[in-house]
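All protein chains of the complex are present and in place, except for one that has been dropped.
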Amino acid sequence: MLTFTLRRLLLAIPTLLFISLIIFLLVDLAPGSPMSEIPLTVPPEVRQKMIEALGADQPVFVRYILWLRQFFWVEPATLMDGWFGSHLAGDEQRILSWQSRSPVFTVIGQRIPQTLTVIGTAYLVGIMIAMPIGIYSAYRQYSAFDQLGTLVAMIGFSVPTFFTGTLFIIIFAVWLGWFPTKYDTTLEVTDWASFILQLKQMAMPVMVLGLANAAAISRYMRSSMLENMGQDYVRTARAKGMTERVVVLKHVLRNSLIPVVTVIALGIPSIFGGAIITENLFGVNGIGAALIGAIHANDLPMVQTLAFIFAVLIVLFNLIADVLYGLLDPRIRYE
Amino acid sequence: MKLKSALLGAACAFAMAPAAFAERGTDGEVKLTFPQAVSIMNPYLSSGTKDIYASSMVIEPLAGYDDAGTLIPKLVSEIPSFENGGISEDLTTITWKLLPGLMWADGSALTAADVVFTGQYCMDPAGGCAQLSKFDGIASIEAVDDLSVKITFTAPKPNPFNAFVGSTSPILQKAQFEACLGAAAPTCTDQNSMPIGTGPFKVTAFTVNDTVSMEANANYRDPAKPAFASAVIKGGGDAEGSARAVMETGEFDYAWNTQIPPDSQAAMAAAGKGQFVVAFGTLVERLEMNMTDPSADLPEGERSTAKHPHPFLTDINVRTALSMAIDRQILTEVGYGAGGAPTCNVVPAPAMYASDNTACLTQDIEGAKALLESSGWVDSDGDGIREKDGKKLSILYQSTVNPIRQDFQALIKDWWSEIGVETELKAIDPSVFFGGDAGSPDTFQKFYADVEMYANNFDGTDPEAYLTQYKCDKAPSPENQWQGENMNRFCDPAYDAMVSELSGTRDAAKRAELAKKLNDMVTKDSRIVVPLVHRGTLSAHSNALGGVKINAWDTELWNVADWFRVK
Partner (left out) sequence: MSKQSTAIPKAQSQFGAVWRQFRVHRGAVFGLVVLGILAGFVIFGPLFWPEVKLKVAEALKVKNQGPSMRFPLGTDQLGRDMMVRMMAAGKVSLAVGFVAMIIAIFVGTSIGVLAGYFKRLDGPLMRLTDLFLSLPLIPLLLVMVMLFRDKVASIMGPELGAFLLIVFAIGITSWMQAARIVRGEVLALKEREYVLAARSIGAPARRVILRHILPNVVSPVMVAATLGVAEAIITESVLSFLGLGFPPDFPTWGRLLFDGLQYLQLYPERVIWPGLAISLTVLSVNYIGDGLRDALDPRTRGR
């Protein structure tokens, strides 16, 4: 298992380089230019000059190599300098956003806390709701509980977050006045009162995302459990006189976790990727909102960097999922 | 009942206005929300409206425009004119006199050197300054003494109020930006996000594309202002969310750009927490007619170029009929409500430049049919679509993705089908449509369609540069990488000559007359441009916020120093 992990990690390097090139070419090829948000009152000659000042008129490979260098050398060096007070980076140019002219990593740094607290909580809430529902629904298949669970999950999945989000705003903010509609990112949690405020402003985005996540995961959980409930080893276990609790939670659950683990592990990078629509709707300044804003403004350095970090996480969590398979099912061998 | 009390509240606000702001920083915090978040606080590097508005609370130009479009002094003692000797008789220089004793937020003195530096900063060829066109034709900017700045132009300049006028070209502090000239401009992150200014507020914290936190500037020139101790601008979401946060939940005091359907406007106003305010500038939603053939059968590089004239839109009768079939009143009611007015002009304002061209305001379907009939466009094969010489009146009509524009497209398609014109609709992502990427077929410059719809306006109050856009040589083509503003590929030597005449004319009345003529040439005389709706900017403010005077000629926050809390 260790050699497998190491080999996969080594293999990940060329894979990721290739992915970064593809992303770069893709984003570059996409129609649109960094000038799309500039008002029409700015004449074409000035636009051309602005593009030149951004370096956006350079050939694509020159820009790609520059980005690679900035990403793998300048940015880590700057980080080191920040920690140890060294001068590795010197005066080298960091990756600058075309839209805001601030270093991309500063923006990411500003946004990670909100992303993790809001989107991460929503994900955890989703899993915590989904697992018991999925397990119990499968155990009591076609019971009233299962039917209700199915209905709620399907509605949760078939109505998009832009709809649930708006609906929640109207119910909980406009009619009931319980929660604020705009997330205040300047709020610092220092005491009980500010903690309550934080909970209040997190409530709606977490509910919206948690519902969507729970819907999908509970479906996979249920179906996987059902698959295993009919297996011979379950009958054997019951025949041996084991309690239902042990049969369901130890034997069936463990074997049912494989597809669920894939779904959950694959979903974790999407926490970082954020929830574009929800973040936008509630004004949570997470990574997702940054990505969509950058895409609309054709802010290539920002899109490229975010997409690449996203790719790294995907590759990493796929590896983790693979390792977990081996742990959950000893029969799976990678070598 | 609710509405009544709201009106009463508003009335009180006005009555109390003079007495309310007696002291600086006594009214707590004012909270603003923008549907697009602020990216940068330096308008020279961005020019997105959101960024310009936000920065206008912090950094100021020498002069600005008030809500009537009149120039008002900000950092200067008076507006230069011939009478006071500020503008030279030959129109080649303008001299600004700074107010004595002005201080930056950090306590240092504002001098002419800062103004000179700002000019140098924007005119640096490597800086990529977004406001460069404001500095067009400037030969030199020099400090005559500590408080006077003289700008010399290369040629006589009838309208010298471009550089340092309006929120798009504020004064930067030399001491702060000295290291940020030219290629270094974008790397000065701290300076660009927290510029030191002379405005009523100063930045205390800035999160990119999210929140700007500000506090009252202790060195602001009026010791009694601003009434608010701090200000916050939260960005993101959409127009609807912003409007709701002010009008329904009352979380925010002011929301910029709350363009929502007229029905929703009425419903939100009924909640009684705030009110919508609208200001009409020069923004006009229009149809542009393509004078060249966009057919996909033509080789790339010849589509929509002067080489191939359009098969039927070159016929003025067709263009006129298309315009006559449209009911602009209905469009306005459906799309904008109080936030729009029907118009026939490309230059709808200021009043002195607006032509009295109103003939298009009445829809005339029968007249349009008769006109097509008499000019030989008849439906000979009975399919409901008119044709002539084998050419069918079949139009590809493109616009950007936007619910109001899609409603307009649907309505106009219906009207055109009534007069026997077939329409295919297309909606394009605005970042592609306005992006100007020469590699994309969907930009508004390439215009691979017969008709396109978007809105355009001009900066400030003088339409000269705007009218120049319809000159022959401004047509986008493969030769200029599709950069150009004459989307229609309209070309009339008489028009070009009149534009040159305008740029050489100094007398205001004569300029207005020429501008009106030019406006008529592209609209009612030729129907090259078919204006639809004169759009205002719709914003919302809470009833608890007083002193708001919306302004379409400069930043909406132009008088933020006068805002106060209604108690």
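Which chain is which? They are A and B, in the order written, and residues in each are numbered from 1.
One rule holds in what follows: a contact is a pair of C-beta atoms (placed from the backbone, for glycine too) under 8 Å apart; a residue touches a chain by one contact, two chains touch by 3 or more.
In this text the structure is predicted, and so the values were computed from the model without any measurement.
Here one chain is not drawn; of A:L66, A:I108 or A:I258, the residue touching it is A:I258.
When the missing chain is restored to the complex, the residue among B:D145, B:D383, B:E424 or B:D507 that touches it is B:E424.
By the touch criterion stated above, the residues of subunit B touching the omitted chain are 240, 260-261, 263-264, 267, 296, 327, 330, 334, 400-401, 403, 406-407, 409-411, 413-415, 418, 424-429, 432-433, 439-442. The set of subunit A residues touching the chain not shown comprises 11, 15, 18-19, 22-23, 26-27, 29-32, 142, 147, 150-151, 154-155, 157-160, 162-163, 166-167, 170, 174, 216, 219-220, 223-224, 226-227, 230-231, 258-259, 261-263, 266, 269, 291-292, 295, 303, 306-308, 310-311, 314-315, 318, 321, 325, 329, 331-333.
Following the convention adopted for this analysis, only the chains that are shown with their structure count from here on.
If you average the CA atoms of subunit A and of subunit B, the two centres end up 37 Å from each other. Residue ranges on subunit A touching subunit B, taken from their complex, read 29, 31-33, 35-54, 93, 96-97, 99-103, 106-107, 110, 169, 173-174, 177, 180-182, 184-186, 280-283, 285, 289-290, 293, 295-298. In the complex of the two chains, the subunit B residues touching subunit A come out as 33, 37, 39-40, 45-49, 125-133, 183, 185-187, 189, 192-193, 205, 207-211, 213, 232, 234-238, 241, 244-245, 248-249, 251-252, 429-432, 434-437, 439-440, 442-443, 456-459, 465, 480, 483-485.
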